[in-house]
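Apart from one protein chain that is not included, each protein chain of the complex appears where it belongs.
By letter and in written order, the chains are A and B; residue numbering begins at 1 in each of them.
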Amino acid sequence: MATSPATILRNPRQWLGQLPLAFAVAVVAYAIIDGGYIVTVVGFALIYAVFVAGLNIFMGYAGQTSFGQNAFAAIGGYASAVLTATYGWPPLAGIVAGMAGAVVCALLIGMPTLRLKGHYLAMGTLAIGLIVYEIAVEWQSVTNGYMGISGIPPLGIGSWELESDRAQLIFLAIVTALSLWATWRLRQSRFGRALVALSGSEDAARALGINVGRTKLIAFVISAMFASLAGSLLVHIVGFISPEMIGMNMVILAFTMLYVGGIGTTTGPLIGAVVIGLLPEVFRGLKDYQDLVYGTALILILIYAPGGIASLGRLAPKRRAAR
Amino acid sequence: MLDPVFLAQTILNGLSVGCIYGLIGIGFCVIYNASGIVNFAQGAFVMMGGMITHVLMQQHLPLIPSALLAIIVVALAGVVIERIVVRPLWDRKATMFVMILATLAAQIVIERLTLMLVGDQPKSIAVFTDLPPIKLAGVAIGYQTLWIMGTSLVLIAALGLFFQKTLVGRAMRACAINREAAALQGIVVSRMLAMSFALSAALGAIAGILVTPTQFTAFNVGTPFAISGFIAAIVGGFGRPFGAFLGGLLLGLAQALAVFGLGSGLKNMAALSVLLIFLFLRPSGILGSAK
Partner (left out) sequence: MSILRVDGLTRRFGGLVANNDITFAIPAHGVSAVIGPNGAGKTTLFNMISGFMEPSEGRVTFDGKIITGVRPEEIAARGLVRTFQLTQLFQNLSVLENVKVGCHVRTRAGVFAALTRPAWARREEAETDAKARALIDLVGLSDQTEQLAGVLPYGQQRLLEIARAMATEPRLMLLDEPAAGLNHDETAQLGTLIRRIAAGGTTVLLIEHDMRLVMKTADHIVVLNFGRKIAEGTPAQIQENEDVVEAYLGGVEMLDA
């Protein structure tokens, strides 16, 4: 088997397939070494990579739909903002509290919502994202409405704050690596197989004894935890949160990254986040038209390259039939 | 205490905006019936209708030609979206989810283009008939309300005739019942797709033109309108155009009463809550699903 011509032929291709990942890692490494303005850009991309990695579990692996993941980023973001800025909690405690809150909310939201199918599920999750946005706007006493909350301290562990941008970026790189590692381990496991199985055929999965409803719910909760973590990281890096940061544009941006990187692939979220995150930097003129470009890019990718960059190196368009 | 005049006023306003939701909801149904696609860019048509009319009237064009021109332009925009976004995906047998995502992205693109072209300031159109409202037992009935309700009813009647009497309308209904069978009967389903987008966009544009004098329009009003239209369609039992209109009226009413009882900040929340209640408890709508 190992000596068959097919394997030898496939090896360079596989190696080629790792190029996008190598590029993404190189960009992160360059930013850490350079330490200049690019740190902000890459840091933002890494945070989104965490968010997208969670989305990838629920959508890429389990083949479900959620247009409302920004709701959980909002929960994490506002929990961190309020607990650290208003009540003086350490950042780590705020992050953990946010994730716990996201788990509870994901369970409560997921139980009725995940029973929906097709465009009902799409609209139901979209509505949840919009409701949380509305709450962020209207619940003035806690969120300060459109004005948002500022004065959020930078990341730190205990009393030790990550003062420099570079230290923060290293921290973000570690968190992102751990997130991707976690999704990879999940995908390789019994649980991960069940997720991909139910995305292929719910009936067959049930016939083999998989509790489809429960498995979907767990995937939803996990992806909510990732989203919450990303939301918390975002507010600590920016030092500020407002409803606009966690609105619909967050969802569209995340989907663009997911599809550019390759939905259903483990490293796709990082690749997509770095490529899309760099886009406005490479084409300076694009800055004012970011959402326009993202939307257009998303449509083009959906039509012409539904497997994303991560799939380009492959011999066969393996994951295309996925969704 | 509960003021009956104020309550009556609230109900009237709710029904008026409900007509708008209903028209948008019908737009969802028209495309869905022809193709099985839920077009999340529906709100963009509403926004464009009001916005283009505003821009044309800025150029000192009178209302009627401005509105007609706007409706035609938006209908064409519907066909363009169908051609460059929906059709390529349709041909590649894209999944429902990809289609939703692509139309949502199209909505964002249109929003951002509008933002670039006209800026982020809210725009409005003057009311069609600039006369003081009619007072009926203390309730003020604005002429714009009459315009909205009258136009909606005329449109409903016209659509009824269209679906019953015309060849295209019947072909659309045939597609709704069974697309494969319709194709076997010689109906070009893909042409129906383009026509349904044109019709649905025109309906959205009319809704947008009608509602703009009572509120305002801005590049980002599309999404809330799309959501409301979608809720109307769900409440009416997805795929039933006239159910959607009824659903729109109910939604407008529920929203107005929520604002009446709880304050205006909860307008969107009330609509979204109605959506979730229906999704969770009665996804087939009040009349039952069309299929």
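FYI, a residue touches a chain if its C-beta (ideal position, glycine included) is under 8 Å from a C-beta of that chain, and two chains touch if they have at least 3 such contacts.
Quantities reported herein were computed from a predicted structural model and do not represent experimental measurements.
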item	value
Where the missing chain makes contact, among the chains that are shown	A
Contacting the left-out chain in the complete assembly, out of A:Gly17, A:Gly110, A:Gly264 or A:Gly295	A:Gly264
Residue in contact with the excluded chain [from A:Ala31, A:Ala79, A:Val96 or A:Ala194]	A:Ala194
Positions on chain A contacted by the hidden chain, ascending	182, 185-186, 188-194, 196-197, 199-201, 203-212, 218, 222, 264, 316, 318-319, 321-322
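What we mean here is this: only the chains that are shown with their structure count from here on.
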item	value
Centroid distance [mean C-alpha coordinates] between chain B and chain A, Å	33
Footprint of chain B on chain A - complex, ascending	65, 67, 112-113, 115-116, 118-120, 122-124, 126-128, 130-131, 134-135, 138, 248-249, 252, 255-256, 288-289, 291-292, 294-296, 298-299, 302-303, 306, 323
Complex contact set, residues of chain B against chain A	38, 40, 85, 88-89, 92, 94-98, 100-102, 104-106, 108-109, 111-113, 116, 223, 227, 230, 234, 265-266, 268-269, 272-273, 275-276, 279-280, 283
